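Note that one protein chain of the assembly has been removed; the remaining protein chains are unaltered in position.
Chains here go by letter, A, B and C, matching the order in which they are written, and residues are numbered from 1 within each.
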Amino acid sequence: MLDTRTETLHVVYLARLREAFASSGEAFAFAGDGTTVAEVIETLRGRGGAWATELAPGRAVRIAVNQVMASPSTRVHAGDEVALFPPVTGG
Amino acid sequence: MLDTRTETLHVVYLARLREAFASSGEAFAFAGDGTTVAEVIETLRGRGGAWATELAPGRAVRIAVNQVMASPSTRVHAGDEVALFPPVTGG
Amino acid sequence: MTVRVQQAAFDIGDEIDGMRAGDARVGAIATFIGTVRDVNDAASVSALVLEHYPGMTESALGEIVADAKSRWNILDALVVHRVGKLEPTEAIVLVAVTSAHRQDAFAACEFIMDFLKTRAPFWKKETTPAGERWVDARQSDDDAAARWSPDTR
Partner (left out) sequence: MTVRVQQAAFDIGDEIDGMRAGDARVGAIATFIGTVRDVNDAASVSALVLEHYPGMTESALGEIVADAKSRWNILDALVVHRVGKLEPTEAIVLVAVTSAHRQDAFAACEFIMDFLKTRAPFWKKETTPAGERWVDARQSDDDAAARWSPDTR
């Protein structure tokens, strides 16, 4: 049987999250189609440390999937670019 | 007895009214304190011709007294500058 | 707070730079520029002549600007209005408002334009293929100014 964990998406961290995670992004192995952004975040949170702090429930985290604003319930697919970032403050 | 008609104010005509009356303004003899702009306009209207047409009841005429927006009921005094003009169209 | 009435063209960039120069309290600049269109009320327009009431114009504009300053938290405001003959695409009027935050700047700028359109003594005469004609005032401008009754913010 195929190990679906070999499917990957690319996670991008921006602004305060990029600094807190000391990473601008990474390849992320996941269970394949049907997985939601909320589930991806839940997995990241499980790493503890800055991940648990910055992604704690109640912290405002914004999401874009393939560079379009998305929500925790958005489903992701192999190859997707999932960006996590704080509320925007441009202008 | 003093002839109150020797009191004068200066009437100014602007834009379409200036053209219609072929005049940018004139000294205007009036009955003195207590006279309203409406009474001044009534006297001018009595001249007939363009005066009757442009100042006909229902035509939109705007008023300034001493260069401040005013209304038909504003009272005028000797030496006042009373301007009559169409609704403004600047900007 | 500056109001100017002039025949000469103005440079939009210079005017905006001049009013905000060196003021690091400014976070927002809202501006409006009114320009001559080549068509109005279904007729083509080749030129516009702006007439005004010289004694009253600056004071009327100054009062509108002072009123805006009393209603919103603005740092500065500038109104430049041209008179005389103008051609399509030329700028007629510039209103610029500076503030710490954008909401005050936008509201004050729009307020100044709405009252300039209904209270400042300027009149436009257009040159069309059928000859010259005075531009009629618009009901929509009266309606726009009426939005800003004293108890509306």
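To be clear about the criterion, a residue touches a chain if its C-beta (ideal position, glycine included) is under 8 Å from a C-beta of that chain, and two chains touch if they have at least 3 such contacts.
Keep in mind the model is a prediction, meaning the values are calculated, not measured.
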Completion exercise
Touching the missing chain are A, C
Completion exercise
Interface residues of chain A toward the undisplayed chain are 12, 14-16, 60, 64, 67-69, 81, 83, 85-91
Exercise for the section: Pick out the residues on chain C that sit against the missing chain. Expected result: 11-14, 16-17, 20, 22-39, 88-89, 100, 102-103, 105-106, 109-110, 113, 140, 144
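Everything that follows uses one rule, which is that only the chains that are shown with their structure count from here on.
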Handout entry: Between chain B and chain C, centroid-to-centroid distance (C-alpha), Å
Key = 27
Completion exercise
Rounded to the nearest Å, the gap separating the Cα centres of chain A and chain C is 49
Exercise for the section: Quick one: which residues in chain C touch 2 or more of the other chains? Expected result: none
Problem - Per-residue multi-chain contacts in chain B, two or more chains - result: none
